[in-house]
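One chain of protein is taken out of this complex; the other chains stay put.
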Amino acid sequence: MRVYLDNNATTKMDKEALEAMLPYFSEIYGNASSMHSFGNESKKAMVEARKTIAEIFGIETDELIFTGSGSESDNLAIRGVAKAYKKRGNHIITSSVEHPAVRNTCRELEKEGYEVTYISVDENGVINLDELKKAIKKETILITVMHGNNEVGSIQPVEEIGKLAKENRIVFHVDAVQTVGKLNIKPKEMGIDLLTFSGHKFYGPKGIGGLFIKSGTRLGKVLTGGGQEKKLRPGTSDVPGMVGMATALEVAYRNIDEEFKREEELRNYFERELLNKVPEIQINAKGAKRLPGTSSITFKYLEGESILLSLNYKGIAVSSGSACSSDDLQASHVLLAMGIPVEIAHGTIRFSFGKYNTKEEVDYVIQELPPIIEKLRMISPLWNE
Amino acid sequence: MRVYLDNNATTKMDKEALEAMLPYFSEIYGNASSMHSFGNESKKAMVEARKTIAEIFGIETDELIFTGSGSESDNLAIRGVAKAYKKRGNHIITSSVEHPAVRNTCRELEKEGYEVTYISVDENGVINLDELKKAIKKETILITVMHGNNEVGSIQPVEEIGKLAKENRIVFHVDAVQTVGKLNIKPKEMGIDLLTFSGHKFYGPKGIGGLFIKSGTRLGKVLTGGGQEKKLRPGTSDVPGMVGMATALEVAYRNIDEEFKREEELRNYFERELLNKVPEIQINAKGAKRLPGTSSITFKYLEGESILLSLNYKGIAVSSGSACSSDDLQASHVLLAMGIPVEIAHGTIRFSFGKYNTKEEVDYVIQELPPIIEKLRMISPLWNE
Amino acid sequence: MQYSEKVMDHFMNPRNVGTIENPDGYGKVGSPSCGDVMEIFLKIENDIITDVKFRTFGCASAIATSSISTEMILNKNVSEALQLTNKAVAEALDGLPPAKMHCSVLAEEGIKAAIEDYMGKK
Partner (left out) sequence: MQYSEKVMDHFMNPRNVGTIENPDGYGKVGSPSCGDVMEIFLKIENDIITDVKFRTFGCASAIATSSISTEMILNKNVSEALQLTNKAVAEALDGLPPAKMHCSVLAEEGIKAAIEDYMGKK
């Protein structure tokens, strides 16, 4: 049995979305900027895709641009505001649990002379609002806080941050890569000025992302070239990607509440069973409002990579917040920010459920996981010391 | 009959390339950075795609990164060098006939304090080498010159520029978006340090591009985030795009010389016939080494958009270098740089032939075009004044 | 750039194309280097425009606005014709793309120039 429980990393494309994009590779292939009929057909599809997404978000079509990924949208939003509002100030507020696309971009801006405040989170991975409030100053030009955390699933109080941002006339960017397609999101009602999303996280294609830009929000350019996407994202329009992403979003929002509930129940069932069967584990961010399918579990006395590989041997795909499987061998900054001690952080595994996962699959994992943990703990000098 | 003669804008995807990429949407969909088997399958495909392309270019696999478009590669190359070599100097040399992705990026850098020299071209759209040689100074850190011109097809003497760059220890970037897949290109033998290409120009997918980075060439970051693509292009790997582009390139290089000849003959036949049938026209860049399928023709006394739309009415898709169909209503900087008077530049149409075009299609165009020109000239007050 | 059907109709089948020998009013506006030139010829009897011909160098929108405006002034009194605005012309064509609104000014100016020429001769 093969069980894919890494839906926060990327997803299997939705069949309907894939079918919708297929004609745009070799049947309707014109350049959307061309004036002829081949171009017009492509342009029509692009306009339609933009409309579909705009309607779901309750925004105007000219408030939406397509980019090449969530990371690119994050960069454009953050660097774009930093550039455009430089004269007004040089202070940026973010959280301490952001995705590298936001975190490392803030770090870069620090090198360029911007000042960045990283707001702490509580033990559930939720940002400390009071601290954020106090961090606001005259020079603050941007607040950038993620919606759903990719590692532990905690959902940030973006509406409340939106209010603070509005009161203080600060641009508010939300990295909603993990929530678009899972939660109802109306950026304008939530006080959001910029919102990042990425196609492949909600069963759409890879290589395409989007950015909501509330009208009136100024952005400096990160990439320069042709006039596409309001001159903010030059390059020949990836029409198949746009169509695929828009269709995937449409499919996701067709029964978003039901699917939320279903995934949440599946996840809760998984956690209940695991707590019963495996001693000395800890469910992270359990006290927070969480993404429905995300379960971050710390297996004490173990190191994540060994669990990951053992599960993989049984056909089960998960990811680890472990230092040993990260590029830089650093323990997850998210877990550390939540106050989890570094030696326990090492033993953390993220199970992320998606729409294709079934109860049978969960039962299989519940059956395979306990002996793996037992065996690995037998090898561990920290177990039963 | 529908005839697509806008292959320089974008191309219809190759069937083999499309088929090769299809499994990577919903069968092999793992994140190439994940450690589990779903991720490994994707990673394998990515490694394979990189190898395919590296072999064709005769470069090492770690000298190649994937990006989201040709424009993005151009930006990364130019901005990247500007940033990394800032301490050494602030002078950049480019040509006056570059694509907006290069041209506007250079313009932006001028605003940021860099000095840019735009080398003129002759009446065939070929760069003046002597002028370039003289422009080199101690502060020159980058020469960025395109290989094949997208509007008129002229091919620049990149090997000779490469020699000059090497002699003067200047980084040399080549925008080869129009030549990759059409000409044999071995960047290292040609003295090139950075080479940009874009999938959709050679029957690959849209939304994916690449950049050859000769080992030892330093690049500052344009986008920041995860560790993908040597930390130079963060974001979840677009594996389907990579596979599609690599396969398209492989297909193109299978019979590249034959196809070059075939397109060139088709294009020459078209131009001969047109010269016979339509008076007062001018073939641009005719004296230059040209891309095989590109034909830029100026129809005197006419304005390009009207020709474009009339041809479109007959099912024929072309593009115009006309001011009236451009975003900013400015006449093509390429044609003006070649010394073509602005009033004639307006009447320029680009016919770009590709591998799917046939002699029958050309005959159809040859039959439909002359009466269109005649009719439009009847309306023109400049004709037979 | 998307044109209305009416624009495309007037562009593909422009009305009143041509010249008039010894016109009562003649106007030529625009310049080749700007990308648009319009030439207009009027036959006028008792201040009524009884015939009109035009030639235009320019984009589809320039040609279409020329064409429809000749229809709009034919059989009209010159003072009425002088009141034709580029906005009215654009509306008669079911609208023009924003970037192309300026092309419709050409027709308005051309007609004005031709009528002024006629007035001057009178």
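Each chain carries a letter (A, B and C) given by its place in the written order, and its residues are counted from 1.
Here is the rule we use: a contact is a pair of C-beta atoms (placed from the backbone, for glycine too) under 8 Å apart; a residue touches a chain by one contact, two chains touch by 3 or more.
Quick caveat, the model's predicted, so the values are computed rather than measured.
The residue touching the chain not shown here, chosen from A:D62, A:E189 or A:E343, is A:E343.
Residue in contact with the omitted chain (choice from A:A45, A:A165, A:A248 or A:A331): A:A331. Residues 301-303, 305-306, 309-310, 313, 322-325, 327, 329, 331, 341-343, 346, 378-382 of chain A touch the missing chain (whole complex, contact as defined above).
In this text, only the chains that are shown with their structure count from here on.
In this assembly, A is the chain whose CA centroid lies farthest from the centroid of chain C.
Mean C-alpha positions place chain A and chain C at a centre distance of 57 Å. Distance from the chain A centre to the chain B centre is 34 Å, each centre being the mean of its Cα atoms.
Looking at chain A, one finds that residues 35 touch two or more other chains. Each of residues 1 in chain C touches at least two other chains.
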